[in-house]
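Here the complex is missing one protein chain, while the rest keep their positions.
Coming up: chain A.
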Amino acid sequence: MTSQAAFFNGLFLAGSKRAERPQKAASPFSVIVRKEVADQVRSWRFIILAGLILLTFFGAMYVSLANIRSAVSDARDPDSIFLYLKLLTVTGGSLPAFHVFIGFLGPLLGIAMGFDAINSEQSGGSLIRVMAQPVYRDFLLTAKFTASLIVIGTLFLSLSLLMIGGGLIITGVPIAPSEFVRIICFTALSVVYVAFWLNLSILLSVKFRQTATSALTAIAIWLFFTVFYQILLNLAVTALLPDPRQLSPDEVLSYNNVIMTFVRFVPSQLYADATTTLLMPSVRSLGPLTMEQMAGAIPSPLSVRESLLVAWPQVSGLIAATVACFALSYYLFMRKEIRT
């Protein structure tokens, strides 16, 4: 270790020369994003969950391909002309459709990708090292979110394109532009849905110091919304609301709306509602419709714009929840003591 100083001498001279001749260096933000994407893609939990999603995707595609003939030839179904949407929604009864699987597995994917985003770096001592570099503090959080979003987006987009391509090869039916738009919207919606859970778990990883705590809390929230919330809501409804048999139809309808509002506090319900509207063009409303509203309606599919309008409250609700989680974790992270 005797020649360091001489070496550093040369290095320092080289450094001053470099400053004179500006070269293009990547911005710190994109450097972090690149590293995070690489980390995510190489991590075992992502590989496992992506494998799981791939498996359900191929399973669902196999089942829907086996049943596609009968579904498309069903003349009473106004959606039967949409072959590719049918591919995503037809089930043989043996396996749920792909979007139902995503409604279930998406949260797990999001949680797995984000639950240790900040706290593992903090306990590992690498957070303070990165923060001691000339990098804005929010870069790290934003870059982690962006990187995960890129990975999820790539995963879902390639699955959708794979489905479309496979459908083209197998059936030979050209895809209608409106179908393509719907499928892309479905993909974007799935990404937003996973992003919500991702942000929730990042928020927990900022809040809790132990990765186990943040992971378990995230899973607990997920379980609460998938299982217990419905049970609690049912209990509350039977206990608090009057017996529907003694009510007029108008009252039943208004109570029903109240119940639906509470059901829609659940992110997976929002996702299910929005995907159903997008993938089944004949769905006109997400709540009950009265006979007056239905009068004169032709049982035909809606246009893309109209379907989007029906689903818009759900979509904006999901986006709002995602942004709220991100804003909160941003606020907490900027004020956080980062020492180990």
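Throughout what follows, a contact is a pair of C-beta atoms (placed from the backbone, for glycine too) under 8 Å apart; a residue touches a chain by one contact, two chains touch by 3 or more; residues count from 1.
Convention: contacts and distances are computed from a predicted model.
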item	value
Identity of the absent chain, which is to be given by its UniProt protein name, from "ABC transporter ATP-binding protein", "Depolymerase", "PilN domain-containing protein" or "Formylmethanofuran dehydrogenase subunit C"	"ABC transporter ATP-binding protein"
Residue among A:Leu52, A:Leu65, A:Val135 or A:Val304 that touches the chain left out of view	A:Val135
Of A:Gly51, A:Gly124 or A:Pro299, the one touching the omitted chain in the full complex	A:Gly124
Chain A, residues in touch with the chain not shown (by the definition above)	1, 3-9, 11-12, 15, 18, 23-26, 28, 31-32, 35, 39, 42-43, 124-126, 128-136, 337-340
